[in-house]
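The complex appears here minus one protein chain, its other protein chains still in place.
Chain nomenclature is as follows: A and B, assigned in order of appearance, with residue numbering initiated at 1 for each chain independently.
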Amino acid sequence: MPAATLEALRTDPNHPVAVSLHTHGVKYTQQSDGTLHSNSYVAPGQSRTYVWFAKPRNPATGSQGTAGYWWYHDHLVGGPHGTKGIASGLFGALIVRRQGDPRPDRTYVTAFGDRQTINLRRSSEADTCDEQNPVPGPTCLVARLGERVEFVAIGLGDDMHTFHLHGHSWADSRTGVVDGTNRALVDSVPVIDNKTLGPGDTFGVTVLAGDSVGPGHWMLHCHMQFHSDLGMSTMFHVLNPDGTMPPHPAAAPTGAKAASTGTGANAAPAPAAGHANHHS
Amino acid sequence: MPAATLEALRTDPNHPVAVSLHTHGVKYTQQSDGTLHSNSYVAPGQSRTYVWFAKPRNPATGSQGTAGYWWYHDHLVGGPHGTKGIASGLFGALIVRRQGDPRPDRTYVTAFGDRQTINLRRSSEADTCDEQNPVPGPTCLVARLGERVEFVAIGLGDDMHTFHLHGHSWADSRTGVVDGTNRALVDSVPVIDNKTLGPGDTFGVTVLAGDSVGPGHWMLHCHMQFHSDLGMSTMFHVLNPDGTMPPHPAAAPTGAKAASTGTGANAAPAPAAGHANHHS
Partner (left out) sequence: MPAATLEALRTDPNHPVAVSLHTHGVKYTQQSDGTLHSNSYVAPGQSRTYVWFAKPRNPATGSQGTAGYWWYHDHLVGGPHGTKGIASGLFGALIVRRQGDPRPDRTYVTAFGDRQTINLRRSSEADTCDEQNPVPGPTCLVARLGERVEFVAIGLGDDMHTFHLHGHSWADSRTGVVDGTNRALVDSVPVIDNKTLGPGDTFGVTVLAGDSVGPGHWMLHCHMQFHSDLGMSTMFHVLNPDGTMPPHPAAAPTGAKAASTGTGANAAPAPAAGHANHHS
């Protein structure tokens, strides 16, 4: 199994400070640790090849392997822990899969950081989508109904956060899904829609876009109230299967009794029980 | 499977601001999201029916179903995240069970919030029990020895907390219990008595009141020391099977050697090993 990712880091000759590349989860010797004490950094104008190993689980030794949702980051700028490098954006996500893992149709990275930022942005800068004609990108999270969408959540900086997504939930497992028919196993894994994320933590989940909830604009935000109020919030835009976006529901009616028109439309096969029973 | 809960929210005509009902974990369309941008809120004097769906797990699609310990809350008062609504008490717990889940004899909700509050109260207001004759209620957590008691923990507001219960522990699983005889599964799930809880997080555990520890007054508190010191602490009062409460143990004796009189009385069947071996 070859290394999952190889990065060649070459610094700008005019960059005034040394930088490094430290990764989580995969394997590497001291030469690729990306730390000051191990001399595994890159001086201004130099380059360095970091070598990472992806390894399968080895039950004989107890080695757990390297599959997971990880991140890599500078460990040198601003001090021996790379605090300024990370705050400046010198980081990224790294995904190592096991054979058989679900393959997503789309992957989005959401790094929860200081100053109430998602991917170093907040408020309208965190969601730059044209709502009716969204173009997928780091600040425009979009999918068609039923697509398999993978979110990688990264915690960085000084603060705790919680990752919350409206309308969607996932198993609190390695991938967000629990396979198999073992009832005891399936029943042991919580299903959640909100997860605490500390600096350095990473996790990934795979959801079906709009599953059981339909298309629309689904908030993705930190549930620390002062964080979301200050702009730590974006949207997951779920399109119709044909790529169009339905309009926002009409404003709340002024009648005394507003009939719900929710249909529970589901991209997945409909449950055996009829929908009609749900509307009362 | 019908919706787990249906709520009809009718605002006081004199209530000056719009409110909403946003829920976690179960399914709903944009019309029942309870957010500003989806127009799914309730203007003053109006009413609205929110429709939620409980769904079973669907292994074919990877949909994880909606069973879980959830909460619902306003998402509008004080801004688009409902910060003031939540702080004012516009929230509650929602439990969706799977078939076969343990059914508790009693359920208590403990919402850990800002200003070191449990259920928006602290210190003596969080535990209003008459210790010798407690009447169960939101601020009087009480059970008889051996009863199956379910705690739902909710994190809300701006702060992190940890949920700690004296004398009791639980499996860190979907329900607090791990069923089955699969040794590898059972051995993979941690047993804990303290769990970190961020805003928006919810979890539930089922314990046997006084199991292996007997009746008495068992602290339930946030283990952040300045939180518990400021009153984020209540009691779980466990009665004798006949409903009486034993008196507090005598004050610490002044002799040089205080013999323990602990008996490890257990509401459950006694373990095979004799108790006598434990007393030395």
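Here is the rule we go by: a contact is a pair of C-beta atoms (placed from the backbone, for glycine too) under 8 Å apart; a residue touches a chain by one contact, two chains touch by 3 or more.
This one's a predicted model, so the numbers in the text were calculated from it and none came from an experiment.
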Consider the whole complex, including the chain that is not shown, and state which of B:86, B:171 or B:220 touches that chain. B:171
Among B:113, B:157 or B:216, contact with the omitted chain is made only by B:216
For the chain that's not shown, point to the residue among A:42, A:111, A:126 or A:165 touching it. A:42
Would you write out the residues of chain B that touch the absent chain, in ascending order? 102, 148, 160-162, 164, 166-167, 169-171, 177-196, 206, 208, 211-214, 216-219, 221, 223-229, 233, 248-265, 268-269, 271, 273, 277-280
Which chain A residues would touch the chain omitted from the figure, given the whole complex? 1-3, 6, 18, 22, 24-25, 27-33, 35, 37-43, 46-51, 53, 55-68, 70, 79-83, 86-87, 98, 100-101, 155-160, 171, 173-175, 178-180, 182, 185, 189, 196-203
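Note that in this section only the chains that are shown with their structure count from here on.
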Separation of the C-alpha centres, chain A versus chain B, in whole Å, is 28
